[in-house]
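Every protein chain except one is present and positioned as in the full complex.
Order as written gives the chain letters A, B and C; numbering starts at 1 within each chain.
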Amino acid sequence: MFSHTVFYFFALLAVASAIMMVTRRNIIHSAVYLITTLLATAGIFLQLDAEFLFVVQIILYVGGIMVLFVFVIMLVNLDVSLRLVQFNHQRFVAGALALILGGQVFIAFRVGRGVLPHPVLRSMSPKNTEAVGDALFTHYMLPFEIASILLLVAMIGAVVMAKRRV
Amino acid sequence: MSAPLTYFLDHIWLIPLFPLATAAVMLFCGRRLQNSVVNLLCVGSVFLSFLYSLGAFLQLTAMPAGERIATKILFAWIPAGPYHMLDGRIANFVADWGFQLDPLSAVMILIVTGVGLLIHVYSTGYMAHEGGYYRFFGYLNLFMFSMLMLVLANNLLLLFVGWEGVGTCSYLLIGFYFHKKSASDAGKKAFIVNRIGDAGFLLGIFLTSAVLGTIRFAEISPSLAAGHFAIGDPRITAIAFLFFVGATGKSAQIPLYVWLPDAMEGPTPVSALIHAATMVTAGVYMVTRTNAIYQLAPSAMAIVAIIGAITALFAASMGVVQNDIKKVLAYSTISQLGYMFLALGVGAFAAGIFHLMTHAFFKGLLFLAAGSVIHAVSGEQDIQKMGALSGKIRKTYRTMLVATLAIAGVPPLAGFFSKDEILGHAFRSSHLLWLIGWLTAGMTAFYMFRLLFLTFHGQSRVDHEVEHHIHESPNSMLVPLMILAVLSVIGGWVGIGGRFEHFLAPVVRVQRHTEGFHRVPLIGQEGEFRSEDARKELEQELGATTPAAPSEEIILMGASVAIAFAGIGLAWFLYLKRTDLPDKIAKSLGGFYRLVCNKYYVDELYDALFVNRAKDLGLALGSFDRNVIDDAGVNGAGWLTRFISKVSMWWDTWIVDGSVRLGSFFVYCLGFVSKFLETGYVQNYMLLIVVGLIGFLAYYFYLAHHVIH
Amino acid sequence: MAPTMISPDYYLMLSLALFTIGVIGVLTRRNVIIILMSIELILNAVNINLVAFSRLWGDVNGQVFAIFIITDAAAEAAVGLGIILAFFRNRETLLADEMDLLKW
Partner (left out) sequence: MSQLIPPAIIPYVMPLVYAVVIVAVLPLMAGYIVLLERKVMADMQARLGPMRVGPHGLLQPIADAVKLLLKEDIIPNDADRFMFYVAPLVSVTMALLAYAAMPFGPAFQIADLNVGLLFILAVSSLGIYGIVLGGWASNSHYSLLGALRSAAQLVSYETAAGLGLVSALLLAGSLSMKDIVQAQADQGVWFILVAPIGFFVYLVGSIAETNRAPFDLPEAESELVAGYMTEYSGFRWSLYFLAEYANMIIVAGIATTLFLGGWLRPFPRLHQHLIGTSLELLDALPSLIFIAIALYCFRLAPRQPVRIQKLVMAAAGGLCLLLAGAMAGSLFASPAVMQGVHGGFWFMVKVMAYLYAFLWIRFTFPRYRFDQLMRLGWRFLIPLALVNVMGVGTAIVLQQLWGWDPRGAELVTLAATIGVALLLAHEDEKPASQPLAEGE
């Protein structure tokens, strides 16, 4: 049905472009595919009735973080990097281990599937933004402040790192 | 009677203050001042002090004889609190900054400020061409301050402050020409010798406060009465003796007189003021001030009398052969001081003070006149190189003649009265002492006139280049001479009929119980007023005016006048009539003459006995310091430290560091094994993380499996 | 019958897939920037889980945590890229296995 269609669309888009992102030789292309993945994720958020998070995902992730990535990529982009080997010496064992990890988690999901309750569609407050803001500024006040301080520290650190003459 | 005015009595503390202020000005910023300003300030301040002293004196005399005492306590200087006296009683020690004016100190401040004022004026002329003008006057005013503190103090400790102050000033002024080695040596000598006496005096003060429980003069007699001390109590005797030691130091008595002749190195006004008129009489003043103690210590008084007598004779004999004009005067000063102590020793305190006063007049005059002479002959001091000056410097000659007559004891001049008083009391107490004093009087007349004749009469022996610019001194020097001359003439008359004694009586009242080795004559019949009532006793004393035995008085007077004229005649015969005789006499008794000429080798004796011993002690201590302290102590300690440090270094290197190195070696081995994990590749670490995750998950699966089955 | 949502398993599977791909990227790629981007991918997978479960439980806590995670992602990206810039300025390379100053 409709929501299933939406979900499958976004999910397949996300996974496919994620794979592309990991395998591209050109960093810019990887970035673009990552952006696609993120946008697809945003779509999934929307499909999960999390409008606010949807917008936040687009503004922060796509519009902020990824712009930063692209920016830096353009600053440091080297044509020689296109001709290099893109995977390191431990690629086979690493890939195998990663797959094993995924398999384990998959097994865990399969085994523990019965644990989750029957997915009844609980009614969420129509004003998702107000709800999130309310939770964020009342119950999660301290974490919010800590996060803001984290951002401040990160900003200063980034400035110090990126300045020409440190 | 109406309450007398007490302004000056309330402000006696100002009297020392004026000289102190100007002294401070002089010594701190005097360099920039004009001489005229210096004169104005210093002489002015002394003049002010003199005015205040005069006012205080008058207001004191205005008071009824009984309570002629004014005390002004500024503040408690050393409130040290309670302590145990020797006999176990509790006393409260307090030394306050207080002034006390009674007839004795009134007389003293009059002498000090009066003579001091004259000598200041004289100095403005005498020192006019000297360098360090402001310094000289600064020292002089500082001396005035100290001397006034000394005579005005109301307790022993404050008196000691003045005592040390005058000592310091005398040191500074003797060494005024510090560029002359002899001068600075003389200063040091005076200072050191004084130290000995001062040590005794200080011990005396300690002992006083320990025995009597007070150091206030006003409380000494009461506490003596309270202590019920027997006559000749050893503690009291000890105190008296120690005080006397101090007095010998300050007043140049045997054995501590040696500094005074050398002190003549100082400028003549200084010799006049300090070493004739005031400072050297501090001892006399002090003994008089503490007479209450002495009267309980007959043996101490005996010592005082004997020492004084011997000093008088001894110094006179040395004065006979001196050729330095100032040295002669110095020895005469010593002998006159001996006279005073003789008086004190026989209990004639008033007579002693009386002689002190007259002596201040004529001896100050003598010194100043001598200074004028030296000034005239441009610095020459040897009387053998003078003579026939009487015509050239007439005024000086006249004044000096007056002074010489006065000291020789020719009536009716000052010296006659005072010396006669002393001889009278001495005769009544012991004939031997009288004999010595009598002889001394003769010798005094002799050598004083020898000095006079050699200086002013006979044919001139002055060098020629000096000859033709001999000149009279300026008025600033002559006026004081004349004033002092007048005083030397009339100064003795205050003693006629014992008025002086009556005035001093409240201070030097002779206690009834002083019976000892000598018979102290009571004014009036003995033992009559053994009453407790001081006033009645005083009235009786004042009532009794006439001396005990007029006939005896007359005889003694005649004897002393006779010996005086004999001395004068002998001097005339030897030094004007038969000028060749002295050398013959000298040759005839060569050894003795040489002995006397060399001042009985006393200085050499002291050198051999004390000074060199002290030097040896210093050398011994020095070698001890070098050898024992430095070598054995310091170097030994250093060597020991180095040895210990070597040992600890070995320990540190091999044991401590060794263990550290061992540990680090183990760590190194471990690290060598584990470093192969540390590839430096981030992704290796991530891989390890993943491996760890896989391991955990597998473990959980294992657990879950077991939980299920 | 109450309206049902898509079973959370789907979202779990999706996030698992993204997570695994991210891990592979982190482990195998040599380019530091791609490693960073893979990390972002992993965080993203986590976000999907959180939001899915917040939907399942019908409250917003999961979304709040997702927001926190995005914040951390931003901070991490800023600092990481700064480090990369500095490093690139010194070494002229972007390859992770040439950053071996810590090597023994």
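Just so it is clear, a contact is a pair of C-beta atoms (placed from the backbone, for glycine too) under 8 Å apart; a residue touches a chain by one contact, two chains touch by 3 or more.
Quick caveat, the model's predicted, so the values are computed rather than measured.
Asks: The chain left out here touches which displayed chains?
Replies: A
Asks: Touching the hidden chain in the complete assembly: which of A:Leu48, A:Val70 or A:Val105 does that?
Replies: Here the residue in touch with the unshown chain is A:Val70.
Asks: Touching the absent chain: which residues on chain A qualify?
Replies: Against the left-out chain, chain A lists 26, 28, 32, 35, 51-52, 54-56, 58-59, 62-64, 67-68, 70-71, 74-75, 126-129, 159, 162-164.
Criterion: only the chains that are shown with their structure count from here on.
Asks: A-C versus A-B: which has more C-beta pairs touching?
Replies: A-C
Asks: Using mean C-alpha positions as chain centres, tell me how far chain A is from chain B in Å, no decimals.
Replies: Each chain's C-alpha centroid was found; their separation is 106 Å.
Asks: Residues of chain C touching 2+ other chains?
Replies: Within chain C, the residues that touch at least two other chains are 23, 27-28, 96-97.
Asks: Check each residue of chain B and list the ones that touch at least two other chains.
Replies: Where chain B meets two or more other chains at a single residue, that happens at 681, 683, 687, 690.
Asks: Which bits of chain B are touching chain C when the two form their complex?
Replies: For chain B paired with chain C, touching residues are 675-676, 678-683, 686-687, 690.
Asks: Tell me, which parts of chain C touch chain A in their complex?
Replies: Within the complex, chain C touches chain A at residues 2-14, 16-25, 27-31, 33-34, 36-38, 40-41, 44, 47-48, 51-52, 54-61, 63-64, 66-68, 70-79, 81-86, 88-89, 94-97.
Asks: In the complex of these two chains, what residues of chain A are touching chain C?
Replies: 3-4, 7, 11, 14-15, 18-19, 21-22, 27, 30-31, 34, 37-38, 41, 44-45, 48-50, 52-53, 56-57, 60-61, 64-65, 68-69, 72-73, 75-76, 78, 81, 84-91, 94-95, 97-99, 101-102, 105-106, 109, 113, 116-124, 128, 131-132, 135-136, 140, 143, 147, 150-151, 153-155, 157-162, 164, 166
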